[in-house]
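Quick one: this structure, given as structure tokens, is what I'll be asking you about.
The complex appears here without one of its protein chains, the remainder shown in place.
On to chain A.
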Amino acid sequence: MALEHADVLRAAHLARLGLNDDEAAHYLDDLGRILAMVDQLQALDTEGVAPLAHPLETTQRLRADEVTEADQREAFQRCAPAVEQGLYLVPRVVE
């Protein structure tokens, strides 16, 4: 499946990575070769093979719906770029 410039820009937008046209062009070449390598998978017949997500095939464990964590907002916000009165600051979203 050949990759095009627009595919790279689309993936960059979906991943919220700010790439200009030149940077996207730079990645196009490498990604095309990686995808060509990955496309070897298509040669293998996997009809009826169940996908494997966890190598030991364990399932998610459930726990009781109880509060287990204390409030650590101050500690967690100490590494934030911008906070005020316990809130994370971002550019205005709603006018």
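Keep this in mind: a contact is a pair of C-beta atoms (placed from the backbone, for glycine too) under 8 Å apart; a residue touches a chain by one contact, two chains touch by 3 or more; residues count from 1.
One rule holds in what follows: contacts and distances are computed from a predicted model.
Missing from the rendering is one chain, named in UniProt as "Glutamyl-tRNA(Gln) amidotransferase subunit A" (options: "ABC transporter permease", "Fumarylacetoacetate hydrolase family protein", "Glutamyl-tRNA(Gln) amidotransferase subunit A" or "Cytochrome C oxidase subunit II"). Residues touching the missing chain, restricted to chain A, are 1, 3, 7-8, 10-12, 14-19, 23, 27, 30-31, 33-35, 37-42, 44, 46, 49-56, 58, 60-61, 63, 72, 75-76, 78-82, 88, 90-93 (touch as defined at the top).
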